[in-house]
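Here is the structure we will look at, set down as structure tokens.
For this view, one protein chain was removed and the others were kept in their places.
Presenting subunit A:
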Amino acid sequence: MSRAALLVLADGRFPAGGHAHSGGAEAAVKAGRVTCAASLEDFCRGRAHTAGLVAGALAAAAVLGMDAAELDAAADARTPSPALRAAARRLGRQLLRAARASWPSDELDALAGAFPKGAHQPVVLGLAARAAGLGPEDAAYCAAYESVSGPATATVRLLSLDPFDATGVLARLAPELDRVADSAVEAARRAVTEGVDALPAASGPLLEVGAEWHAAWPVRLFAS
């Protein structure tokens, strides 16, 4: 495997459409719950341990070869907000397009055939990592990092937050992202023998509720 493939996949400039999504930050900013670097950090910490952990475990499980359709259904059950399910599938479809161009593989072709409307993004991420020769840890790290990097970048635009402060937030969260990725991989390995129910189901009620509120706005800066 090439470790540098991880950098390609995790790069914010990888053309997978992630920049159009705020990971719930736009709703949290408008609700007045994220107002500065400190509240952004708290938001990101909560997101990493909920959405980030679940996405990391789904991605790692896909790298380990679990059935994509089963993982996709598990992602649906863990995403009660229809706005977030739609966003995850849209992101999945965009990522799959970029991944097939970058690391052509039969598995990615089969996934595209099975999910014409897109599979959940973390499932695609895992299969993309697998096609790139990466391991479950790599996929879990990618998902955990994406769960906080999106909101941090979005908040720079939403609040005119100093980009240095936003990057500081990400750097301070790094040790926690290590723990999130570790638990995600551990759960994914358990799921291989015990089934998808062993995957984590950690949820942030305000992320789900906020996503529905956000989806109903007539004008917004980010897609989710």
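Things worth noting here:
Just so it is clear, a residue touches a chain if its C-beta (ideal position, glycine included) is under 8 Å from a C-beta of that chain, and two chains touch if they have at least 3 such contacts; residues count from 1.
Here is the rule we go by: contacts and distances are computed from a predicted model.
The chain not displayed here is annotated in its UniProt record as "Urease accessory protein UreD", chosen from "Ligase-associated DNA damage response endonuclease PdeM", "Urease accessory protein UreD", "Peroxiredoxin" or "histidine kinase". In the complete complex, the residue from A:D42, A:E107, A:D165 or A:D182 that touches the missing chain is A:D42.
The chain omitted from view is touched by exactly one of A:H19, A:R85 or A:R220, namely A:R85. If you put the missing chain back, the residues of subunit A touching it would be 24, 28, 31, 33-34, 39, 42-51, 53, 73-74, 76-83, 85, 176, 196-197, 200-209, 212-213, 215-216.
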